[in-house]
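I have placed the structure first, in the form of structure tokens, so that the comments after it can refer back to it.
A single protein chain has been omitted; all remaining protein chains appear in their positions.
For reference, chains read A, B and C in written order, and residue numbers begin at 1 within each chain.
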Amino acid sequence: MVNTTFDVSKISPLDGMVPPVGGVSLREKSYVGKINLRGNVESGDFGHIVESVLGGFVPTTPNTVVHYGDLTIFWLGPDEWLIHTPEGGQGDLIDRLRAALGDTHSAVTDVSDYFVVIEMRGTDCRDVLARGCSLDFHPRSFVADQCAQSHFSHANVLIHQINDTDFDVQVRWTYAQYLWGFLAEAVENMAA
Amino acid sequence: MSQSYRLESGGKIDRAKPLSFTFNGKSYGGYQGDTLASALIANGVKLVGRSFKYHRPRGFLSAGSDEPNAVVQLEEGAYTDPNTRATVVELYDGLKAASQNCWPSVNHDVGEINSLFARFLPAGFYYKTFMWPPKLWMWYEERIRHAAGMGVSPMESDPDKYENLYTHCDVLIAGGGPAGLAAALTAGRTGARVIIADEQDQMGGALLSSHDEIDGKPAMVWVEETLAELATMPEVRILPRTTVTGYYDYNWLTALEKVTDHKGPGNGGDSVRQRFWKIRAKQVVLATGAIERPLVFAENDRPGIMMASAVRTYINRYGVLPGKEILVFANNDSGYLTAIDAIKAGARVYVADVRANPQGDLVKQAEALGVKIYRNTAITGTRGRKAVTGAEVMELNEDGTDVVGSHYSIDCDIIAMAGGWNPTVHLFSQSRGKLRWDEAATMFVPKEGVAINPSRSVGCCNGTMNLGAVLAEGLGAGVRAARDAGFGDGSAPEAPTATIVAEEPVRAMWEVPCHGHKKKFHEFQNDSTSADLQLATREGMLSVEHTKRYTTTGMGTDQGKTSNVTGLGIMAAAQNRGIPAVGTTTFRPPYTPQAFGAITGQNRRELFEQNRTTSMQPWHESHGAVFEDVGDWKRPWYFPKPGESMHDAVQRECKATRDGVGIMDASTLGKIDIQGPDSLQLLEMLYTNAWAKLGIGRCRYGVMLNEHGMIFDDGVTTRLGENHFHMTTTTGGAARVMGWLEEWLQTEWPDMQVYCTSVTEQWAVATISGPRARALLSELTDIDLDVDSLPFMGMTEGNVAGVPARVYRISFTGEVAFEINVPQAHGLHLWETLMALGEKYDICPYGTETMHVLRAEKGFIIVGQDTDGTCTPMDVGMDWIVSKKKEDFLGKRSFSRSDNIKGNRKELVGLLTEDPKIVLPEGAHIAAETDPKPAMGKYTKAAGHVTSSYMTPNITGPDGEGRSIALAVLRNGQSRHGETITVPLMDGRMVKALVTEPIFFDKEGERTRG
Amino acid sequence: MANPKSKYSIFSLVRNALSYHEGWEAQWRSPDPKSAYDVVIIGGGGHGLATAYYLAKEHGITNVAVLEKGWLGGGNTGRNTTIVRSNYLWDESAAIYDHAVNLWENLSQELNYNVMFSPRGLLHLAHNVHDMQEIQRRGNSNFMNGIDAEMLTPGQCQQLVPFMNLGCRYPVMGGVLQRRGGTARHDAVAWGYARAADALGVDIIQKCEVTGFDIENGVVRGVQTTRGNIGAGKVGVVTAGHSGVTAEMAGFRLPIESFPLQAFVSEPMKPVIDVVVMSNTVHAYISQSDKGELVIGGSGDPYISYSQRGCFDQVEHVVGPVIELYPIFSRVRMMRQWGGITDVTIDRSPVITKTPVENMMFNVGWGTGGFKATPGSGHVFAASLAKGEMHDIAAPFAMDRFHTGALIDEAAAAAVAH
Partner (left out) sequence: MLTIKCPWCGDRDLTEFAAGGEGHIARPLEPATQSDAEWGDYIYTRKNTKGIHYERWMHAQGCRRWFNAVRDTVSDEFLAFYKTGEPAPKVEGDGS
């Protein structure tokens, strides 16, 4: 007998993590939809088909981010992008992308739960990031809507600068607690 | 007055802030601004420690990080720091320090007996003796080890925190003396990002100890003004108490900042103790100054024999006059600066100068102040056991190779050595820069750097000694470095005017002659003397590197900052060649020793490395799982019930799964999503078996080989669509396989139209297994689970527990099994639902151990356990998985290499011990012969080894209870089924076992397919 | 021509002390090269010097030159972490390394030079189930080969190193101890062999870089060097980090790449750790030298380089685990850090081999772990050179194994081989 009334729950690895007290606040941006998109924008129709679905062209400048409506699109590689959608929006968008792309060589993959996004807010974000990441976050080198994949100590991360001060850091699910712990300690050490 | 050597006034100490501290248990007073060294000197303490080899009494040599002698054990217990240079420890209230390398005390050190035998302990003596009788060496060694070493290791965990961080800048300046500050100023003004670091607590470098003037004002006024201007520049970072320790390639440097050391243990609040900087600089300016050289004369190691510049620093910076009667021993003019300041501070001062007839400005000034000067004079011996009390001097012959005439004595309590200067070229050399020997100045100076490490050396570290020139060089280097980093036009402002004194040339005298065989030390910490260097030469150690290692010159905690160049001079003379021909030893990081804890920074304890866990982890934890480390994952190993041992738990889990239903968290398996028209072609190359006929919604097992033909991973891949596959890998192999795919696709087969995306964490996987698995699953899905709709090795999509899922009928246990994949965020929900609904089926959660037992019953291999990187699929009995039809796949060609086809390979078999209760240890070896009582060591060729071994309740022995089973690799094993072999165990037991095929349970596989 | 040397002993030390050590002779001469030698050994590291010594001592071939481009022992012999052990997995490796340990045990007396071989025990730690399987397999393999191995519980590991943090991130699950393993003084090994070889008439020629070979019809006739051409009846190449370069000169290539390997020492301290501890999973190994420094190493840099330095991230990778396992060393300071060039084969076993060139043999590819083999390697290589046929123990390490597939894969089962 099939039980149909499941009380479906979701969890995040960051549930219950204690935010640090200091110059940067940490918060999880829960359940963002995430799609990994692969294709060749240099030949064939891929770029324009995707453009028609997303409402704009995927970013082709390495390590940049564009926004179309409620979608945010990150450059990950010359033929690879990440799309953030509002919670739950990924399913529909995947369907639409796949339908539009048809036989065009491409890959559209749901990675919503593969990654977790941590929002870092506050004036000390750059200094906190410097405690684990070898990139140069100086305003002359790293600006709003720039992104970069790198490592934060042992964790692979995708770092996105939101505005003059704030950053989002995306990390694999199983590294999220480690990264949070590291960021939190950095914030607290700086505050001490 | 307790601080009887303290001057009434002067110095940069704060007399309003008295501090108290203890040394060797005795209390002393000092002031804020003192170092431990200056405070001890103020209190008349001269004897601080004992030397490494001869345990000779040693005092203070320097006033900085070049100190080889005054090395103490700082603090106690968890906070203790061995080998700490007293000259760089900022004094704080309550400081505790003690002498090292002495017993029972520094005053009465039993080890001093070595000094009596010093004659028998020349360089390298231990290579020549302690060989007979051979048995005694380990006894001698223990004595040697106890005599050696210096400080004592902490024996408790370090209570302090550290952090390390990355930073980037346009111009990094190492050294905050006049050269560095000038460079910072002009670089900073261009708007470039500048970091200036100095190891001392205050910027100013040599100016902190001098009476120089800049633009007619005291030089420190210029320093204050410069710092004030720098403070207004937002892009300039000033880092005092920060030593640039390493200069690595591509202008990547490390620096250690002492954040709270100066406050004393436990007083840093929540702050980190030290901060380790990893700096990427576009341009580097080295302004590290120069280190004064000692003179190598007879008995020059007694406490009270110091560097002249250090004496001056103690007077001018710390307000301490180290002695009442000071004999300056000089070969150049800078010793006279000390003489002048000392006589002004009230000491009686003499100078012995090895130069024939020095008449420079400073000499005259000193003479005018009443300093008695002995020209053309050498010190030929000293007096005083625990502190110097006097010196013998004699006249030098014309070429300075000998002393002549009669000697006379000078009473003194300090001898201040001024032997010339060594530019601090350490960092430059670490950057692969080449040095040039400047014969006139008798110093190594930077010659040329290398392209990948652009730097400029300025000031004393560049051999520029005159303050005006130092400032000009600094100002110029700052703007030019900024320009090369993209800021400003490189034009420098005019340099301010500064004190200029005309100096006369130095007279190099690497070894000061004397009569008789007195010890002349060039390397104080390790007790290396000029005689040792000469002995090394005599013994054929002609390379500077040999001499270094034979005499241990420069191998102490100071790395020879004071000793190396004088050592070279003595070697050059012994070998009859010039110093450049001798060359230097290699400069290596760190510039000064740095705590391991600081290098590690935050990467310790919880943050040492990630603990990867799945979304079901909260349940596992709350249900008492014991975890196993698999790569960086923590996986449930078994789920003991209260009172159960591991064995009990595993037997219960094994049985419950075969009899009912077991559940395990399989989320950690690697998962790769593969899309594109050439996906199939890719799989055909990666796997040994054929994939073309795999239908949509069907799964297939495959093994992957490297090009050596050896198995390196395995897993099940499922066809989701015409051109869409879902690949699984082992938990530990996930990243490797993903990398493997990408490498081939991007570099060898770029025309293949395939994209691979890792989805490991996207999916949480609960595997339910056992005869009641289907019934359970049917309660939470409307997917048709009927054998025909979802057969073994089939996959379907649908809702499970209310969430979209993929259900794979894959089995690693040999039971009907469903691998239920749901998005990770729903993993816990899925698991809890299964557990709740499974209650009535007696569902049993099991861990990796039970999984291993169950798969072994079925003879399924674990890559990395039953294989080891030397196994082909044929070796593990999987000929069936190797396509004979495919022309090519990765690794195929290697099968036909001569060693692979020669036969006699090890092959996977099953083993059943004669005694069913004996579980063979994994790793035990199988004897090649069947001698019933073989001796250890006899089987130089073992015939194979046990790869997996377990007790299982599911296969019964003669007594109707469970028995042991094992998998093994055995030479020609596939043709040896039915044979009995012997496994000699390390405990001496000989275990007999029957060779079987490697499958023990449900050989026909009916249960799996059911 | 032999060069009799006065014996080293406590008596000679005392005797010389009376003459203020003016009487000691050179430990080895610095001769100019002769026009030709029966055997030319290229590479004055431990292995090359040992080869020359055993050629003279055991095979009576004394017309031998060792050519060293820099200073003898200045290659990896002078920069390694000095771990000696023979508990290797495969029979072929066990045979050669144990042959070496047997020679180590009397080497000081044999050479009349105290090489400070210190069999203080070598402990391998296991940090997970896979490690446990690995050390058990290796321990059993050693047991079968007559090599001492003791399996230890975590508690027994703790007894050996009381301050070890058993419960660290990768908890210590057990260990395997080889009591006959330990350390030796690296420099003394080079010097001791050099002195003893010199005494038997071997010419040790430093600052003499081989830049090419004279090969006629596939037979080597001599070597070209920075100090002129030197004729050679036979040539033994023992050039560690530069094995690729020397092979290229001889016209062939090897399955070898040269990677930086770094190590470092702490400041000296009174004895605190009495065994050598290796930990493959977390890639760190540690011992304490007789002088008192902690001697620490880890895994190599991943790119080839001939610069005798590496990148700092490798240092960080080693320091982290050291502090995790031994938290008491957090305040202890690193005193010096350096690098060497290790010639690494795919199966982490050496290449001791005849070559396409007649009368030329190579003994290279010892990678990150050949110090411990020095006496054994020199011994079997000398025999091979003398007889023109590979010694039984050396034979499996021939370079044709990379064509036949008969690798001796020490990398396959264990992660590192130091």
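Simple rule for what comes next: a contact is a pair of C-beta atoms (placed from the backbone, for glycine too) under 8 Å apart; a residue touches a chain by one contact, two chains touch by 3 or more.
Small disclaimer: the values here were computed from a predicted structure and weren't measured.
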Checklist entry - Of the chains you can see, which ones touch the chain that is left out? => result A, B, C
Checklist entry - Among C:Ile10, C:Ala36 or C:Val245, which one is in touch with the chain left out? => result C:Val245
Checklist outcome for this item: Across A:Ser25, A:Asn40 or A:Ser150, the one contacting the chain not displayed is A:Ser150
Checklist entry - Given the contact definition stated above, which residue among C:Tyr8, C:Trp24, C:Tyr193 or C:Phe312 touches the chain not shown here? => result C:Phe312
Checklist outcome for this item: Omitted-chain footprint on chain B covers residues 248-250, 252, 278, 280, 432, 450-452, 707-708, 739, 742-743, 746-748, 750, 887-888, 892-894, 897-898
Checklist outcome for this item: Interface residues of chain C toward the undisplayed chain are 242, 244-245, 248, 253-258, 302-307, 311-313, 345-346, 402-405
Item to check | Absent-chain interface as seen on chain A, which is shown | outcome: 62-63, 76-78, 80, 134-135, 148-151, 156
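One rule holds for everything that comes next: only the chains that are shown with their structure count from here on.
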Checklist outcome for this item: Chain-centre distance (mean CA atoms) for chain A and chain C, in whole Å, is 49
Checklist entry - Approximately how many whole Å separate the CA-defined centres of chain A and chain B? => result 33
Checklist outcome for this item: CA centroids of chain B and chain C: separation to the nearest Å works out as 22
Checklist outcome for this item: The chain C residues in contact with chain B across the complex are 8-10, 12-14, 17, 20-22, 24-30, 70-74, 78, 91, 95, 106, 108-109, 112-120, 127-130, 132-141, 143-146, 149, 151, 163, 168-171, 185, 187-188, 191-192, 206, 266-272, 288, 290-292, 307, 309, 311-312, 315-316, 319-324, 327-338, 401, 403-407, 409, 411-413
Checklist entry - What residues on chain B touch chain C, complex-wise? => result 52, 79-83, 119-120, 122, 125-132, 134, 137-138, 141-142, 144-146, 148-158, 160, 162, 246, 248-249, 252, 254, 278, 432, 517, 531, 535, 538-543, 545-546, 549-550, 552, 555-557, 559, 586, 588-590, 593-597, 599-600, 603-605, 608-609, 611, 628-630, 637, 708-710, 864-865, 868-870, 894, 897-900, 921-925, 927, 936-937, 939-942, 945, 984, 986
Checklist outcome for this item: In the complex, the residues of chain B that touch chain A are 161, 163-168, 193, 269-272, 278, 280, 601-603, 606-607, 609-615, 618, 633, 673, 675-677, 753, 755, 757-764, 778-782, 801-803, 823-829, 833, 837
